[in-house]
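What you see is the complex with one protein chain gone and the rest in place.
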């Protein structure tokens, strides 16, 4: 979340108004194939219903833009803030997170009416440069929820014994990744938000860090390699695991990545045979760390990863979910990591860095200050972007973060080593 | 569940085929106003989704009638038994009870197709007297699920902060109940299943019990009286409560019936002002027992209640949900206790009898033997019938049963005293 | 608990003062071999430390006799009531039950000083007939705690991997039980408290019940028979188990009685080989019920058991713990069921009767009214007495009660059948 970014939004193509409309259209397109029930249920506390995502993103626009900045704007429904505020304490009470799946009313149609109402009101604010930063934040926020919507519905479908599919198409084959290491000489590196373009507040302030010589793998760890780890008894050798990890493993009976069963894994196209060459995904930090230890290497720090990634942002062809592409969801391309050979766009990659504030970091004043800073405890930084990440979110300074046991995102790993 | 009832089904009007069709139609009619999402969610482990009720009742017919007795019948879908078996261990594995709300597929339309498919196949069995008892059981089973469907959806709607309504009509006024006591001289009474008509296996065998002289109140305890109990500090006086009850009260912060808030309570027509003269409902055994102690009286035993009720079964005008009435759900009459003055038809009435087997009781062989007997531990017998009970379930020997802390059924109480 | 027993205490030998002193001495004798640590720890919430039993029984005398009836008596320590009240809500706040094992101070020596102080003050009240009933209750109360002390310390020792022993002697051999059934013709039987002698309030009022013809086994089920039940797959055949039982079995991984491992079981003399002919003990109601079903029989009701037991009370030679025997604990006789052939004195026998109030039952006024009545929910009646029961507690009307999953008492079963 940006608390003072007085600079042109140049990194992204298209005007901010175009990007607003494309993002809103993408949310709608993703919900379109879902039934009213698909869009309403909540399969675990970490996940949210698709309808809730559609509504919460709308609440964000209505609250922080329309209510605060559009003269005479009246709330569409006085009850919606209680239902669709996520975690903004400053914005008042809200429904318990674990009860989001009980909101069968308002219906999806009513939520879509609300979306249309808000879009119409927003149209009058989009071109006002005074709100540029806040609108850029709102777009980034909705794009993050698009990724969550995709991973949350995947989780929900995976819990249904009959394994529904959101896309009907078969998976694409893995691309094949380059082997080898990218060396880095160490020394002082500059990290954090770049001078132009949108960034969240947790990416700044930019600052210098001191690196030791290291190397980062050119490739992501694959399903095939993970199979070797399992075959070698990786999940039953306590020496590979952190203490908390071993307790988690035992308590939850973990013996393979989320969504694996025999030779298959669950995807947006249902149960499919795993591709040995595709990057492994849906693993926890605990598993990533144990694998790295088993492999005789380690995870990179967030700064090592960023130092390598500088200058490699956002290749045109990846990742898949492009908010600039208009409102057509490419139905031929369900999100699935294939091993593009890029740093960005297949899976979020765990680092060994705890998610903590950068020097001189301060959250923005007011409710939007709750966007990132208050989560800086107990979570780990992930870098890159996944096959379910909307395009504008692929940049070297981006810091995604999750708890060490969470697995329902497209999370994987890339090894590092000391030189 | 009957394991040998070679006798005419005379108590109910209409042929068994008519009753089958009326019951099936009633289930469908109740689901009709629900959205796909309303019918899919599960608001607590005790409750089930409406769609699940529609499917589970169909599974019962398909499994115990069609699969076992219809030549050449093929299962509609091989995956459905796993999804829609409730608790019949002998019928194999099934989805965890707490995950019933994740079954967004099959859709409601697919379940309705299944229902039609089963109804068509059942048509060929309905007139075969060889299956009469099993069909009577299936009808009774589906009627029980109709009551659960009504109370489960009420619970689900109550969890939505905007309080959706299933019916739009206002409540009817309470009828006003007679005061006074019905005396009984005590002595040997015959209890348990009557000589004619359908009965569940837990209602038998008929046997004799010895009663002391007692009296049963002519009236149900009302909302107004419950208000006095609260005002008198009933919920904070440990002397009124069983030890388990007091622990439950403290742990769950209980200080009033389920669905109460200030002067209102939640109903099938949304939040409504409470009628002081209407019977109190949605209370637990623990609360019923404490109230009776506070009032200086006690709850009746199941046998005392039955002794009084003999000969009073099933008055024509109550209860409200009549499977014989055809497939029209009377939209003017949402289920709500009004105080009819009858023993049957307002609320299920807690007795002080634990739910235990009658002398010489034996469950039926096979999977249907799991219908009642295996629940004979830790639960309490309730007598009567509620405003949400389908008509055929009002008889003196009927034994409903719930755990002492459960409150989401239309449960209330009628006082008794020693003479 | 007696709420009006104006009758001579004739059943027990010796004066009430003698019985007071013998009971107090027995408590002290049982604690004597324990270390300060043994006497302080609490191995589960159901159990209490030995020191706590020694103190709580003293609190009972100090509170209900000395404080209420001894002029000028001052509490020994103002803090002790908070520490040593068990569950008497009317007597004010108290330490959480699960924290009883944290009371390392007062020390055992301080508790013994308190005991001596109270005994001295009690000496002046013991001969006053005005307090006879309350003193009889206090004696019965302390005798019940002697049994708990024995079973609680057994449980605590069982949790120590090195298996400490409280007695060093080997077990006695089983006596061998008679085979066959005791028939009863049914009809009206009188049950409940007898006309003379002490009884708890839950044993009354005496009343009539109607029995069907039945038979009660002459013998208790043995370890050997239980082994056959296990070998026959008893713990994995869902058809034998109540629904709650099956859930408990699965959740807690139950596959044998408490304290069994391979061919041994844990006893007060440490780990010992099991005697196939000795009565099985440390089973739950759930297990007793499943065994009876497996055996093709059933558990008796509490009234059936009592009807058979009338006239057979308290044979001289059993049970082992005799408060009249003076303060010498017979170290040659650790409590262990051997199969005496008597109804009383080996193991408490589960009935199929829920623990509920008798007709016209009313608890005593005041705090002592909390003794029994408030536990009348969710528990089951056990009859007989165990090898750890003090002698005065063997009578036909005695109603012991536990939750259906509890196993740390000497609990077993005797089969019944319909005639």
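Should a chain be cited, it is by its letter among A, B and C, assigned in written order, with residues numbered from 1 in that chain.
Throughout what follows, a contact is a pair of C-beta atoms (placed from the backbone, for glycine too) under 8 Å apart; a residue touches a chain by one contact, two chains touch by 3 or more.
Since the model is a prediction, treat every value here as computed from it, not as a measurement.
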Which displayed chains the unshown chain touches: A, C
Residue of C:33, C:164 or C:186 in touch with the missing chain, whole complex considered: C:164
Given C:118, C:140, C:156 or C:309, the one touching the chain that is not displayed: C:156
Chain C residues touching the omitted chain (full complex): 35-41, 43, 51, 79, 82-83, 95, 99, 101-108, 156, 159-162, 164
Chain A residues touching the omitted chain (full complex): 87, 89-90, 188, 207-210, 212, 238-239, 241-246, 285-286, 289, 352-354, 356-357, 359-360, 369, 374-378, 404, 418
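We take it that only the chains that are shown with their structure count from here on.
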Approximate Å spacing (C-alpha centroids) for the pair chain A, chain C: 60
Cα-centroid distance, chain B relative to chain C, in whole angstrom: 39
Centre distance in Å when chain A and chain B are each reduced to the mean of their C-alpha atoms: 46
Set of chain A residues in contact with two or more other chains: none
